[in-house]
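The other protein chains are all here in position, but one chain of the complex has been omitted.
This part shows chain A:
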Amino acid sequence: MNGPTKERRLSSRSNSGEAEDKVGATDLGRRKRNASVSEPISVIRTSKRTIYTAGRPPWYNESGEMKEAFIIGLSGGSASGKTTVAEKIIQALDFPWVVLLSMDSFYKVLTHEQHETAERNEYNFDHVDAFDFDLCCETLRKLKQGRSVEIPMYDFTTHSRKKQTKQLYGANVVIFEGIMSFVRPELRELMDMKVFVDADSDERLARRLRRDITLRGRNLQGVLHQYNKFVKPAFEQFIEPTLQYADIVVPRGGSNEVAIDLIAQHVHTQLETVKKSLRKHNLAIAHTGQPLPSTLHVLESSKQVQGIHTILRNRDTNRDDFVFYSKRLLRLLFEFALSLLPHQTHIVETPQSTKYEGRKFSGTGLCGMSILRAGETMEPALFSVTKDIRLGKILIQTNARTEEPELHYIRVPRKISEDHVILMDATVATGAAAMMAIRVLLDHDVKEENILLVSLLMAETGVHSVAYAFPKVQIVTTAVDTHLNEHYHIIPGFGNFGDRYFGTE
């Protein structure tokens, strides 16, 4: 027979939307216990991916430094209405890229004996020792720093973590909820705001009885046994004393509209004050007249390269030729980019029975990452010079109103932290999109010196902006043009690469 504690968690686990492998979206109509990201108002969803039409504006300044995520800690006794409050806060915030993280994900992996105890309904899940606070703290700290995290998925049938994890990235606001979330000082220090959901203990018991008996078909005796043995002592021993750390106490839980409005207003105010605008204009004027950085590598301008450039830049070139010659140039560009990777001596034996002192790539792995849409045009050329390369994608679009780049969609290959990454965009004008993509890679623990930004054509401004913010990123291109016009187009340039390539001009 399953114990009440376990059943409660089983049901919450099955609610927790496992289908979302990346930046997931909360279905506000359902109960969420693991981790999820709030759903923006405008969202296009296909079976495989979610595209946000409300993108994420820059979360870093022109030096590439981070703005920290705003963390709301949410605590309160069992069945006090924490989840309802969290969902109401998300609704009231009306803000994209909000992450809801539950402490339930951080239950400890049980030993065989503990597992059997739990099977008998005698293991205390309402105790501080039941949680892996170290992992919890590390995860929350990384989220605060804006980095990508792997959230464990706890399996309540085996009391261990599942093999797969849930990747969370791109939170501007994190709501962290759990009965024990204020217990540890190191967790409290990470929180920008601490909310304690207070409900009368009779009411909590009543709610628990109703939930467990009518919804989960358990008997009164079992629920009361568990309540008296674990839930009530836990509240008195661990949870209630942490009420003193709260900035705000919300009585009556989710039905307290006034409290939720106040919280949302406060978060908005806080976010406004730290917001830094990354206008293209600021980027463009900062570095004029400076010498080009040493991390810039320009493909040797051979006669063929000059000839291909002449064809690409000619406005009368038809699309057939434009596609053909850009592919040819891209292949040369990628061969050049690959030669910039670290290599080591590699001695092989030849069929002629001699030793040959050669070279081989000395890095751990190689990944590609294209910035959609124009960066996608570079993928075939990359495939033609690398075998079996793993490829990620990132969609960044410029908000027509604010002229800021906005992150809309990402898919990053797993375990890329040790890899070299070839980041591709057809052109780099201001550098704003490239900077956002680099920031995303750094947030996924890729080393700055392992990133190669590869582009067919760049403007000096863009080169300077990227190199200033990320001095270790290698910048690789076939030509650097000197000017940007008032629309931030490269002059002389070759027009909008994506439009000419795809025929959407």
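Throughout what follows, contacts are C-beta pairs under 8 Å (C-beta built on N, C-alpha and C of every residue); 3 or more make two chains touch, one makes a residue touch a chain; residues count from 1.
The rule is short, and it goes like this: contacts and distances are computed from a predicted model.
Hidden from the displayed complex is a chain whose UniProt protein name, among "Dynactin subunit 4", "Uracil phosphoribosyltransferase homolog", "BolA-like protein 3" or "Glutaredoxin-related protein 5, mitochondrial", is "Uracil phosphoribosyltransferase homolog". Of the candidate positions A:120, A:387 or A:401, contact with the hidden chain is made by A:387. From the set A:111, A:145 or A:302, the residue in touch with the chain omitted from the display is A:302, counting the whole complex.
Looking at A:162, A:210, A:346 or A:414, the residue that reaches the missing chain in the full complex is A:346. Not every partner is drawn; the one left out touches chain A at residues 300, 302-304, 306-307, 309-310, 313-316, 324, 328, 331-332, 335, 338-339, 341, 343, 346, 348-352, 354, 356, 358-361, 384-385, 387, 485, 489-496, 500.
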